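As you look at this complex, bear in mind that one protein chain is not there, while each of the others sits in place.
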Amino acid sequence: MGLAISFWLLAAAAVGSALAVVLLRNVFRAALLLISCFFAIAGLFVTLGADFLAMVQVLVYVGAIAVLLLLAIMLTREAATGSPFSRWRIGGAIASVALLAAMIAVFRATPWKVADQSVVLKPTTAELGARLLTPESGFVLPFEIASVLLLAAVLGAIVLVKEK
Amino acid sequence: MIWALLGPELLLAIFALAVILLDLAVKQKGVLAVFSIVGLLGSIGASLALWGTNGIALNNMLVIDKYALFFDVLFAAAAILVILASTDYVEKLKGFQGEYYALILLATTGMMFMASTRELVSIYISLELTSISLYILAGFLKDAKSTEAGLKYLLLGSVSSAVLVYGMALVFGTTGGTHLGVIWNAVKGLNGIADNPTLIMGIVFLVAGFGFKIATVPFQMWVPDVYEGAPTPVTAYLSVASKAAGFAVILRVFFEAFGRAPWLSQSWGMLFAILAAITMTVGNVVAINQTNIKRLLAYSSIAHAGYIMMGLAAVGLMESQLALARSGILFYLAGYGLTNLGAFIAIIAISNNTGSDLIDDYKGMVRRAPVLSLGLAFTLISLTGLPPTAGFVAKIYLFNAALQSGLLWLVIVGVLNSVISAYYYLRVVKTMYLGEPASTERLSSSGPLRVALTASCFGVLFLGVLPNTVIQVTEAIKFLVS
Partner (left out) sequence: MDWLRWIIFVVIILAFALSFVMAFILLERRIVGKFQLRPGPNRVGPMGMLQPVADAVKILLKEDITPAKGDRWVHRLAPIVAFAPALLVFAVVPFQGKGPGLGFSLDQPAALADLNVGVLYIVAVSSISVIGMIMAGWASNNKYSLLGAMRAIAQMVSYEVPLVLSIVGIVIASGSLSLNSIVEAQSIPFILLQPLGFLIYFLGATAEINRAPFDLLEAESEIVASYHTEYSGMRFAMFFLGEYAYALGVSAIVSVLFLGGYKFPFGLLPQSFIWFLAKIFLVFFLMLWVRSTLPRVRIDQMMAFAWKFLLPLSLVNLLLVAAEGVSTIGFGWAAVGINVILAIAFVVIWANRFYRVKGVTVG
């Protein structure tokens, strides 16, 4: 019961801050609300029994991505006034509302499979590790490709930033 | 066993690392190109050694079948031609040659993984490996145009990746698995759209996400700017290998996961058919007005994506036509790849001398560079689809597959489009052969470039004159399905 209430509160907070991110004109404040959205999502993970994922969400999104975002904003002039609304804004609004309506309709019409047991709060770290790194039953292939991907990203950072 | 199955990809990743290290040690940067080509040849060798094995490993995620190996060879061969074509170009990169070759190798690794995995997370990660390498390569020159190309590609590519992942999440949420076999098991139990509309929505998002990678309309707007601004060898690589990788993934995903339930495959088959018609028409019509040869080829590549999608539509609409349509797609990708690489190599050679990509500057090129002009004219004829070239056979073969699936209207659209395309391709040929040259200075080109151009033109001719040898191979290619 408590978990359900927190879930819905956090979900509302996440959606609310996400909306504010899109609608606010002050880019810096929008970025701060994006952070609060990330926190709400981390909270959602906790209510769903994914403790490891919640911590990683905070660490990666708040600790790294949001900081990078704020840094980029600080290097930008006139950030407080924000970008002027584009001339497509009405079309964009109509398109996103239409997409939202379509999704709600589709999701409501789908017979979702619901797990019969309620959320069990138990440690997930060890199981996640095993699921990632067991060759016979885990996700070794994407895990290892991701390491190559990081190599490519590091190379890219060097190429694009460094002057020779 | 698993190391052997991973051979082609692993070899390339190791060579990419080795190139970076070697870059520190050697002064003569040409060594790096040779070294990279050795790695790619080794990878091709590994693929050919595996030919005929049907291996499944790593929790059923890695699948090594003839289909995957065919693409491995195709990507590696394209990368070799691109590296050969880059030898003049890398002078402009001022000290980043090692990173350039390494990124090409890494992008190729990603494409190979795309063709040889049947699990959505792996597909996504390898697609990102390819994309991120290509974003960087597109912005490699760091001048205004190249930076714009890189940034545009990055931004639009990220959005398309987000759409793709969202689609994958919906498919995962409704079927309970990311493995194509698991998804098919869930799809098998459904009887129509009403049973699971969210799945359909996921599939639509998948089409949008993959559609960006192969540049179908309406996800094509990045193509002209990126192709124009990126370093020309990278453009060549983008237009050939990246596109082929996209088709490799689409065909495997859509057939294995969604292709064997007629109610579902009919719908996505029709979706691809309509997209194909729109894509080829938009590509060809807009190409007519282009004055820049790279933009012209960009729109032409959009049009060709439309032709290849006819094959996808054929698979979707009639499952029994799988073998013919798949073989058609593979042959088309090989033929188109060689042709387009040839065209771009000729353009690289010419613009290295003239410093311009404008079609007007190609006037009378035949008197300044007879061999290059002949090569470019030949590849343009192949792109039009006239005999005796690979493009001709590929088109006939693929149109036939579409006809067998009952897509007469789409074939008519395709033929009409080929007629339109003849106008702008042959206009370039006409400019080269009949125009008055601005100067009479002869063009010079480097040895590796000439080798690459000769190889691709010979390949185009070979596929056009003796297609049976290759068609026998592509018809024997099957993919493992669970």
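Order as written gives the chain letters A and B; numbering starts at 1 within each chain.
By definition in this document, a residue touches a chain if its C-beta (ideal position, glycine included) is under 8 Å from a C-beta of that chain, and two chains touch if they have at least 3 such contacts.
On a predicted model such as this, the values are computed, not experimentally measured, just so you know.
Every shown chain that the unseen chain touches in the whole complex is listed here: A. The omitted chain makes contact with just one of the residues A:3, A:18, A:62 or A:160: A:62.
The chain omitted from view is touched by exactly one of A:11, A:48 or A:70, namely A:70.
Touch with the hidden chain on the side of chain A covers residues 26, 28-29, 32, 35, 51-52, 55-56, 58-59, 62-64, 66-67, 70-71, 74, 80, 123, 125.
By our rule, only the chains that are shown with their structure count from here on.
Our note on geometry: chain A versus chain B, Cα centroid distance of 31 Å, whole angstroms.
On the side of chain A, the complex with chain B involves touching residues 102-103, 106-107, 109-113, 134-142, 145-146, 148-149, 151-153, 155-156, 158-160, 164. For chain B in complex with chain A, the residues that touch the partner chain are 2, 13, 16-17, 20, 57-59, 61-62, 94-96, 99, 102-103, 106-107, 109-110, 113, 117, 119, 121-122, 124-126, 128-129, 132-133, 135-136, 139-140, 142, 150, 174, 176, 194-201.
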